[in-house]
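My structure is below; once you've seen it, I'll send some questions.
Subset of chains shown; positions unchanged.
Lettered A and B in written order, each chain numbered from 1.
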């Protein structure tokens, strides 16, 4: 299905970095959901990031909802959001010399040189703005169903944030931050890592941690469409994500069962687990605890250092030096994108289980 | 789509641990592929594992191909494999007390108590035998197209194997092993970890590393159906997997771009990368280098120690002690399952790109 994702609630994404518009179509959304335009704008602003650590192109991200909305509410028909590309530089773009660890060569291999390569084209992180816009509609509606999603920078280079602790308070606090870090001292060290990387004409990777609270037990499938599989499938489409783990994730490889098993207790008439090493999912199905996952982001591949590469048109080795200013870290702008994709997946799995009107 | 996975080549899985048969249907497979029954048997034997570290029930895994094959070759129509459940103990199965970190409570939450809970029912790792059987047909056919898949135990507790080095030789060596470890001294330490866990009535987690060689550049999609997303979606349906990372994965969170970027060079007229931090995938699309990913497995949740839990029928706290012998580690039996799922995904993405007859 390529650029469409989802079963009951689904999203189609289109656009290129230097095209007229980027956009996304949200389908299967319940009718009657209020569209909170301020919330969309705020989500887009969070994605543009914090000025001192982001050097993204200057976009206002004006969005236009061209279908599926009437009188401020969803109609239940496909809802398309367009975002104009205003800050497009017509200048010269060279083609053929692959930027290492970018999609230049793989794009050429797939599209045979017909791809719109300007500014990364269809591969550009710019497209995530459209995901954030439609995701914000879904995420806002989920809040009315007492489902909340939040993401913070868990790690960036050698700087670490604390993990989620009191989920509702932490998610609530994150909602107000442009630079999403739970521990304010960690905010300083993360910021320092990013600035140091930029000053070294380099970039830095990181890990984001996401929590979803309010999903009842019993959501997901035992095989193939496991909740982990559906979330990971969605999250891996965010540029630069190279790993997804749930609960204790890769650390489970070091653990014994007696450490990794989540003991269970009745709390207020409800089944809870004492720990949450499983990240809220057992056998592919939610257990009613917070769903927790971490996403690993590679460092931005655009760096201001000389690199060895190839010219794939000529079939020759080449050297390259990427000029201009670039985001030194994806992590500080990726949180709203993960939140958006996560919200869409959660709305989808809930609608699969409870029907298409569920979200309204 | 629940228990069906794939677009062009797809697999449907069915069965319960204590039903008459488990089985899988492979659809979209090209006609004329030779069915190598010895290879299927050998793959099933590898999944049953090594006697001294596996204590799985005694199954012979006789398989019956009931459709989609004629005269020893695939016909191109759905190919269904059945595997009888021979070693089913009719004995008493209790219901209601959740085994911690098993799917007992999530299964109840989803299926409302109608699930066949005996021996884990539909959640049982037993079903992976059917995946291995159909996956072996696909994997064997991929070899004829010079695509090879191999998986080894990278880590188990504190024991570590070396990473892939010379891919063709390593994959070839793994094909002959029931206990898939690249470094023979590591084999000892991994085995020691598993045996120590068993002797402590405990279990142990681990990480598997998988490589695929021979996939050309240009396979995958930039959004949603990224190669990472499709592989991860498949791998997360294997019981106990809680993390999937590609290339350097979570370690990228510590790296600078100058360390993480894969420099490129022309080698023998072909674009290659000098390092492979990206795991053979950029922008969701293969770059022609080996595809490398790691899968994190949690420790087997069945352990011989007292555990706190609940009875979800009564809504009461409970204590439990799981008796009987259990696999102390999933990792030593999971490699052929990952190989099978990986082979199915690779065949699918290749057939999407090159057409349904491609595999023949």
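Odds and ends about this structure:
In this section, a residue touches a chain if its C-beta (ideal position, glycine included) is under 8 Å from a C-beta of that chain, and two chains touch if they have at least 3 such contacts.
The structure displayed is predicted, hence computed values, not measured ones.
Each chain in view is the same protein; 2 are placed here, and the whole complex, as held in this structure file, contains 4 copies.
Methods note: only the chains that are shown with their structure count from here on.
Between the two copies, chain A and chain B, the Cα superposition rotates by 180°, quoted to the nearest 5. One finds 26 Å separating the Cα centroids of chain A and chain B. Within the complex formed with chain B, the chain A residues making contact are 1-5, 7, 13, 98, 100-103, 105-107, 109-110, 122-123, 127, 155-158, 197, 200, 202-207, 216-226, 228-230, 232-237, 239, 241-250, 252-266, 269, 271, 273-274, 277-279, 281-288, 294, 296-303, 305, 307-310, 312, 315-317.
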